[in-house]
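One chain of protein is taken out of this complex; the other chains stay put.
Chain naming follows the written order as A and B, and within any one chain the residues start at number 1.
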Amino acid sequence: MGFQVLETSKLLNYARARSLWIVTFCTGCGGVELPPTATARFDFERFGIISTPSIRQADLLLITGYVTPKTLKRIIIVYEMMRNPKYIIAHGSCPVNAGIYWDSYNTVKKLDLYIPVDVWIAGCMPRPEAILRALVKLMKMVKEGKALGWKRYLENFEFYRKKQDRLFGKDWRKREIEKLRFYIHD
Amino acid sequence: MVSELLAIESLATIASAIVAKKSSKAAGIITLASSVSILAYLMTIGPRVLYDVVSLGAILPGNIVIGLTQVGWYFSFIVALVMLMASMFSLEYVKKPNATYWLLFNLTFLGAIGVTLSIDLVSFFLFWELMTWSSYLMVALGDTRAGLKYFLFSILGSISLLLAFALMWWLSGSTIIPKAFSIVATSSTAIRIPLIILLTIGFGVKAAMFPIHVWAPDAYPATPQPFAALFSGGLAKLGAYGLALLTMFISASKFMMFEDVVWGYVLAWLGAVTIIVGAVLAALQENVLKLIAYSSVSQMGYVVVGLALMTSLGMASALYQALNHALFGSLMFLIAGAVYLATGTLNFKDLGGIADKMPLTYTAALIAVLSSAGMPLTTGFNSKWMLFEALIIKNYYLLASAVFVGSVLGFLYNIKFVYGIFLGQRPKSLENVNEVGLLALIPMLTLAFLNLAFGILPGIPLQYINTALASLGIPGIEASLTGIYTNIGYWNVLYVSVGFVLAFGLAMVLFIAGGKLRRVSVLETYMSGFIPPENYVLRINYDFYQPLKFVFGRYLRLSVDRAYAWTTSLFVKVADIIRKPIYLGDAQAYVWYIIATIILFFLIFIGGGV
Partner (left out) sequence: MTLDVIVEILATVGMVFLLLILGLIFMGIARKVSARIHRRIGPPLYQPILDVIKLWSKIDPSSHGLTFDLGPLIALGGAITAALLLPIMGLKLLSFSGDFIVLMYLMELPALGIMLGAAASGNPFSAVGVYRGLILFTGAQLPYALAVMAVAAEYKTLSLTEIVALQQGSILNWGLFRNPFAALVIAIIGLALLDVQPFDIPSAPAEISMGPMVEYGGKHLALMLTAHGLEFVVFATMYSIVFLGGVGDPISFIVKTVFVALLAIFIMNVYPRWRIEQAFSYLWKYPAALALLGLVKAVMLGGAM
C-alpha cells in the first residue's frame, strides 16, 4: 500500500491513537510519576496504552526528566531504532528548559533542536492528572493526523544531524563504540 | 543376474583404487557410474524374488546364494540411494588423489550391498565382515582410539552373529536365510533365548542401540563427511535389516511365545532409552559432527522400537523410519561436509550467520531439520505418527510417552544445529565464505526434495513396504497415495497440506499488504541503547542449553562409555595381577622355566607318553 494511505487513513489513525505503546525507558527522576499513572488509581491502560520493553514494538517515547548529553546519545539511538510513526512527549519542566537545573553546565536546555517533540508537559513533577491530559491531547492529535514529529525528523534529517554533531562532536557514534572496547575480551 | 551387480561393484572398486593414485576425479566418476547403474538396476527390476546360485568351488566348498527378496530389495535401495548421493558429494569433497579413500569407500559399499543381496548365511556374514573391516580402516585413519572402540564392539557383534548363525544352521540344516530365520520362531525355549540375545547383540552393535552405541559418537566424526553419510545412512540400516529379518520371521510364524513378547518389550524400552539419551546428549555437544552423530543414534532408536513391537503397523513404521533416516541423516552429514568445505571449521564456537552466503545449503538444512524434528508435511512425521499409532494400538502407553518425549527433545538439537551454523551474527573470519560447488549441491537438494516429496506422498514408500511385509505373509497397512489409515486414527496429507498452503498464503497476503520492509544489519539491534562494536559477540556460541545441563546434572554423570572403560581397566588390572608372578623380566627365572620344562618332558617321555 502506498505511503499516503498508511499515513492518512482514518481507521489507521484511530487505531494508532487508541493503542499507544510506551517504551519503558525512564530517563530521569520524572519517571517516578509513571507507575501511579499506570496502576489502579489513574490507569492509563483504559486508553489502550501499555508499556513495552522492546523499542521495535513501541511508538511513544517519554522523555521524563533532565537530559544530559550522555542520556541524549542513548535517546537518539533509541529514537532512531523505533519504527515510524512515532511520537515523543517531553514530560516535566526539565526537557522544556532544563527546569531546576537551568544553570548547569551539563544539561540540555533546548531539546527541540535534537529530536522532535509533539507534546510538552510542564511541572516538576507533573501529577498523573497532567500526564493523562497530555496523553489525551496526543491521542487527539494522532487521530486527526497532526502528530507529525516523526515526519519532521525524516524531512529535516540533515538539520537534526548537524545539531547533534555540534553538541557531541563529529563521529560520536564511533567514539561511543570505542568506549566499549574495554569490555571486549577477544 | 544379481551377482553381476556385485561383480560390477568389485571391478569398480579395483579400478577406482588404481586410478585414484593419479586423479581423484576419475575415481569418483567410476564410483558414481557404478552406483548409478546399481540403483537403476534396482529401480527397474523392482522388488521380487530372484535367486542366483554362485559356486565358489575353488575357494570354499559348496555354493553361496546371491539374490533379491522383497525385504532385501528395500534395504539395498536405501543403501544404493545413499551411496549415489555420497559419491556425488565425494567428487567435490575429495579433490586430491587419495587412493585409500576411494578404495575403502567402494569396499564398504560392496560389503553393504552384498549383505542386502545375500540369501544365505555364509555370504551374509562374509559381506558383513567386509563392510565392517573397511569402515574400521576408514575410522582408524581419522582417529585411532575411535577406531579401536569401533573395532572391539564390531568384533563383539560379529562373534555373536557367527555363533547365532552356527546355531541356526545346526537347528535347521540349511543356510538359506528364510529357512534359517524361521527356525528361530519354532525352536524350544532353551535354545531360543540365547539365540535371540546373540542376534540382538550382533545386529544391535551395527544399529547403535542403547548399551552398545558408544562407538558411534566417536566413529562418525572421525571419517570424512561423505563417508559418514554412507556410514550412518547406509551401514546402520543393515543392523536394522538384520533385526527386521528376525522380528518379521517371528511375527510371521504366528508362534509367538511368552519369551518373544518379553524380549520385544525389553528391546522396545532399549530403543526408547536410545532415543532419549541420544537426543539429550546431542543437545549438549559443541562440535557439529558429534551433534549429528548423537542425533543419528537417537533416530535409529525409532527403528528399534518399531521393530520390537512385531505388529504390522509397528514394523511398517520402522521400515519407513529407516528410509527417512537415510534421507535426512545423510543430508545432515552432507551439509556438515559442505560447511566444512566452505569454512574449514566445524566447531560451533567459530561458526555463525552464514545463511546469507550459502542460501541453498541453508534451505537444505532447514528441510533436514524440519524432517528430523518430525514436522507434518515432511517425511519424518509420517513414520513417527505411524509409530505412535502402533504403540497406542498395542496399549504400550508408557513407551509411547517416552518416545514422544524423545521426539520433542529432538527439537533441541535441531534448532541448535541451524542456529549455531547458519543464523545470527557472522564472525569476521567467515566474511569470504562462498556457496559450495554444483556437485555438492545436487545431492543435498535432491535429498531435501525427497524429504518433502515422500512427506506429501507417503503412499510411494508404503507401497514397497507393504510388498515387503506381504512377502512374508504379514498383513500390510492401509494407505493410499496421500493418506494413512489405522484402527484408531487417520492422516490425510493432501488436505492438510492444501490447508497449510492456503493458510500460509493468507498470512503472506496480510504480510505483503503492510508497510515496506527495511533491511537492517545484525548490529543494529536492541542492546539497551548502545551500539555494539563489530566484533562484539552477539550470538550464544557456547553452552547453549546450560539450564538443561543444570537440571539433568546428576544423570549426566552416569555414562555407559565410562562403564565400559571401567570394565576394561578392571580386566587390565586382573591380567596384571596374574602376569606379575610369572613374567618376572629376569633372565635367570626364564632359564629356570626352560630347565623345568625340559625335565617335565623327560619325565613324560620316560613314563611312556600321556
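We adopt the following convention: a residue touches a chain if its C-beta (ideal position, glycine included) is under 8 Å from a C-beta of that chain, and two chains touch if they have at least 3 such contacts.
Computed from a predicted structure; not experimentally measured.
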Quiz item: Quick one: which of B:190, B:517 or B:558 touches the chain that's been left out?
Solution: B:517
Self-check item: Among A:30, A:85 or A:149, the residue in touch with the chain that has been omitted
Solution: A:85
Practice problem: From the listed residues B:53, B:506 or B:600, report the one that touches the chain absent from this view. | Solution: B:506
Quiz item: Which subunit B residues touch the hidden chain?
Solution: 353, 355-356, 373-376, 381, 385, 388-389, 392, 395, 397-398, 400-401, 404-405, 408-409, 411-412, 415, 418-419, 423-425, 483, 488-492, 494-496, 499-500, 503-504, 506-508, 510-511, 514-520, 522, 524-528, 538-540, 544-548, 550-551
Self-check item: Residue ranges of subunit A at the interface with the undisplayed chain
Solution: 3, 6-7, 9, 11-12, 14-16, 18-19, 21, 24, 39-40, 43, 45-48, 52-54, 56-57, 59, 83-85
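Here, only the chains that are shown with their structure count from here on.
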Quiz item: Which of the residues in subunit A come into contact with subunit B in the complex?
Solution: 1, 6, 25, 54-56, 74, 77-78, 81, 173, 176-178, 180-181, 184, 186
Exercise. Please name which positions on subunit B make contact with subunit A in the complex.
Key: 513-515, 524, 526, 529-533, 535-536
